[in-house]
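One structure is given here, and the rest of the page talks about it.
Not every chain of the complex is shown here; the ones you see sit where they belong.
Every chain is named by a letter (A and B) in the order it is written, and numbering of its residues begins at 1.
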Amino acid sequence: MTDTTDTIVYRLSANCDLEEVEEGKMYLGRVQGFANFGVFVQLNDRVKGLVHKSNIKADHSERDPIIVEVLQIRKNGNIDLEEVMPQVYRTESVTKAMPTIRLSDLGRKIGRTVMIEAEVAQIKQTSGPTIFTLVDESATENAAAFIEAGVRAYPEVQLGDIVGVVGEVMQRNNQLQIEVSSLSVLEPEDADRVRARIDQALDERAEPEDMPFLVESDVFERLRPAMRNVAKQIRKAVFTAQPIVLRHHADADGICAAVAVETAVTALIRESGGDFDAEYFLFKRSPSKAPFYEIEDITRDLDFALKDNIRYGQKMPMILLMDNGSTEEDVPAMKVTEIYGFPVVVVDHHHPDEIVDQYLIGHVNPYHVGGDFGITAGMLGTEIARMINPAVEEQIKHLPAIAAVGDRSEAPERARYLELAAPAYSEQHCKDIALALDYEQFWLRFNDGREIVKDIVNLSGNAERHMRFVNLLTAEANSAIEEQMEAVMPHVVSRVLPNGANLFMLDVEMYAHRFTFPPPGKTSGEVHDRLVREHPGEPVVTLGFGPDFAVLRSKGVMMNIPRMVRELRQEIVGGGVNGGGHLVVGSIKFVEGMRDAVLDGLIEKIGQAPI
Amino acid sequence: MTDTTDTIVYRLSANCDLEEVEEGKMYLGRVQGFANFGVFVQLNDRVKGLVHKSNIKADHSERDPIIVEVLQIRKNGNIDLEEVMPQVYRTESVTKAMPTIRLSDLGRKIGRTVMIEAEVAQIKQTSGPTIFTLVDESATENAAAFIEAGVRAYPEVQLGDIVGVVGEVMQRNNQLQIEVSSLSVLEPEDADRVRARIDQALDERAEPEDMPFLVESDVFERLRPAMRNVAKQIRKAVFTAQPIVLRHHADADGICAAVAVETAVTALIRESGGDFDAEYFLFKRSPSKAPFYEIEDITRDLDFALKDNIRYGQKMPMILLMDNGSTEEDVPAMKVTEIYGFPVVVVDHHHPDEIVDQYLIGHVNPYHVGGDFGITAGMLGTEIARMINPAVEEQIKHLPAIAAVGDRSEAPERARYLELAAPAYSEQHCKDIALALDYEQFWLRFNDGREIVKDIVNLSGNAERHMRFVNLLTAEANSAIEEQMEAVMPHVVSRVLPNGANLFMLDVEMYAHRFTFPPPGKTSGEVHDRLVREHPGEPVVTLGFGPDFAVLRSKGVMMNIPRMVRELRQEIVGGGVNGGGHLVVGSIKFVEGMRDAVLDGLIEKIGQAPI
């Protein structure tokens, strides 16, 4: 569709003043209000005129669009208008010479009035002004619009709109703010242009720096594209003021992975401008109870996300899953994220199920490139954190070593990260930190313990306190383990299976201290470790069970736990069998009343496994 | 007591200025402060004068009342006073011509100074001004009094006082506020007059509009007065800025009832002026764990209410119970509400015990007028919500259909509401929504999930998201039910009782997945439904039990569960038997060690019930 008419109706952009208005020209305005003698019309937020009642052609309501011709601009600045109704016309924008500037340039414009084109990333009503968080390709900054204490300014502006803002730049110390004098949603074509410009520039800005990994690793080299992608997605979320919810496995490896990214992201948020406390409401770290993203987790995350969106005008969050998120068990929760349009990114080292990938915009997993769980989440997280924000490298580069010993990695990268951490962090100290993390997280009960955890991994800049605290936690944890072992070891029952494996069984609810550290899974693990040491070179399987669950650990026995679970589920009618795991560790759930049948079936299968 | 004296001492009202002061007249003032040369006296918040030390007759402290005569009003506005001590006198108020206006008229007085007489409904100290929420017969508005950042202005004014306020009206967009220039508690006689005026007008304003019900229903017609009363009480709470705590049964019917009222009330709060976020702190919806108002619930509600009252100056709340509240089990909690003066309103369809009514200011229950539980709480709630706020009808009119199928109503109203909801909501879709509500509430763990629930019942204006989310939740719920049935059905034990009833028994703790959806009660219900389908036309009783409880469902057997419980309690010494229910569904609690005796006794009684 081409406009061939010569009749032009001008639209006065938000940054224009009286100077840009010309007598004799037609403008698209909006009805502002009514008086006895006529109708007031806004040409933009700053320029208003009057259509005398004798010059009105139609009935209007407030905020109706209206086309007017400028009859006269008086010396006192009053504008006399006439309503006109051209049949055919094209519209054209009038923009002031004042150039729009990038948000990153605000610092050089302090005290001056500027024009900004940006996306609205949050709209927060305070008891004073309304705060619009603006994002463009270069930075995030706040614009404060004050109408009246506690009253929403510019109610027509919505989250995600592309707006033109004119205002004065205020600054002292290291924070900037625009005091809005006008703010309006751009017309669709302008908005499209600005959005395209912002998107392209953001895409470039979000691209991580090229850098070598902290240690040599073939697996890492093959994972590089996936890791860069995840780092880029996270950087983009930060640059567009999108909240990030980081869910992670609540063990030492998961915590290290998550804290590395937390360190990188919160520093990046602080640098990127915006609210003085943005690092608290734009980033949340939540340990998960289960080793996967449960329905209960997504329900809680969705509940908060929708409430923050409706009440505080925040964007929907990105979900970042670390040390979980790779398996079929995560799918129900991911289906929810899909419906709500939450982008999801996974950094995991559990054996991945292909089905999850359809729900993800990024997935780092060593199994994708021939690696395995020996490349721990803490290693991956730390390398990604460097890509997100290289400035934090020195602070976090010891975290992979902690993760490696915590997760008992046997990959070659383990030694390299330990070397990198040494001599400041010996292998024993890394083990102590990992145990301290597990112990403290148990008592934190799935709270993030943000500042406590920083002390444990020595990120709060108080090395002496770190050392004393880790020593204390390690001593307490070891004494609790010792006490648990004293209670349970006398109750371990052993038998030799047909395949020659030593099976050790323990009822961890009947014979262990409950609701304290170590919990049943860790208790079984400790028992297993001791039994393996007592039977060097022999095949050992440890089966810790409670009324409706069993935990399996093995050494030297080739069990396929997922297949065993599938078979038991088939064979034992009404057993309610469920569960999973890897070759050497797994867990099974069943209904309490069928425990004996399930355990018998399970033991039979273990006895058939190759040694 | 009659005043016969001609000596008059005037009281200068809050809205008076220097113009209203006359030389030679006597006024009742207050000592404001001391100087070398005399004592400053306030005639009201705006008019002050000086008593020279030579004219002081007595010792005074700050804020003491004092009677003064005006010697002279100087050109610069200074007032010279003399202390006087008339033996006999009467007082009379001087009020300025300035008329008091209603809060609803503020919108027409923007930029002007007005006088308001109103009740103080909240006093909130902010880090800036003190915000007094004012209520009169017409509206709720905020008045901001600023003394100093964070300092309580007018500390003598208390919650519930009737005050006179003079201030300037500020407004832009759709919110109003009074900037206080003077604020004072009215003298008792004035206060009584104003309170009477406000009360009467509020009473009229709170009266719901007359309107037909959404569907034809004899029961509804007979319930109309009770429903109007409840709607009126709720409207009055909103108009007087009284917080409302809505407690409801955490199932699909209870949620529908509560969400209908939530929609009506929050919209009414927004319309009624006051704080920009009043809809959040003046309305709280809380699903209850038990099917009644537990001691634990009222303890929590009371804890918050008292803290909000002391710390944030809020009124004590109204309690609204939906889909619970009608039975004896609610009485202990209601006794607490009585002591604290919380008004309580019940909308329920469980068989009511008369004893509750002494604690209530409103009670809607179909049993009161010959109806029964087929008139679900969701139906009642939706009709009452329309009375509260007719504007929300279009949004909520499909909720009764969801409630009807969710609660398996067999009342004739069920079909009528389904017809009303169709074709947008088919019967199957209503069933799906009801199941989705049950499923999601299970994972919400008694959080309200305000925005999530709106999506499930399609109140957030995103029909596509609603549809996809309900489909997902329904699929997940059905698959969880299917898995539970696979585990439990092989363990159902059956026997034929002396009266010919088929009794099916299931241990729902030993043979079901625990701590997941469906929970024991719903598991028993699903089992029962399947067994009924497998035995068409036969009498069926399903008994799901755990270590210390049993859940009963029946079809075709005329059990009087409350009586059976009473008898068992008598007969089984040390059984600790408790519980209740209706004809077809009930639950029983007992001490674990007496389970066999209780179940045997129970089965014997079931075997004697008429078929």
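FYI, a contact is a pair of C-beta atoms (placed from the backbone, for glycine too) under 8 Å apart; a residue touches a chain by one contact, two chains touch by 3 or more.
Here the structure is a predicted model, which is why all the values come from computation and not from measurement.
The complex is a homo-oligomer: every protein chain shares one sequence, and counting across the whole structure file gives 3 copies, of which 2 are shown.
Everything that follows uses one rule, which is that only the chains that are shown with their structure count from here on.
A rotation of 120° superposes the C-alpha trace of chain A on that of chain B, rounded to the nearest 5.
With centres defined as mean CA coordinates, chain B is found 36 Å away from chain A. Contact residues of chain B toward chain A in the complex are 126, 128-129, 142, 144, 170-175, 177, 275-277, 280, 440, 443-445, 447, 449-452, 455, 465, 468-469, 472, 476, 483-484, 486-491, 507, 509-514.
Residues 125, 127-128, 147-153, 155, 295-296, 299, 302-303, 306-307, 309-311, 332, 335-336, 339-340, 548, 573-576, 578, 589, 591-594 of chain A are the ones that touch chain B when the two sit in their complex.
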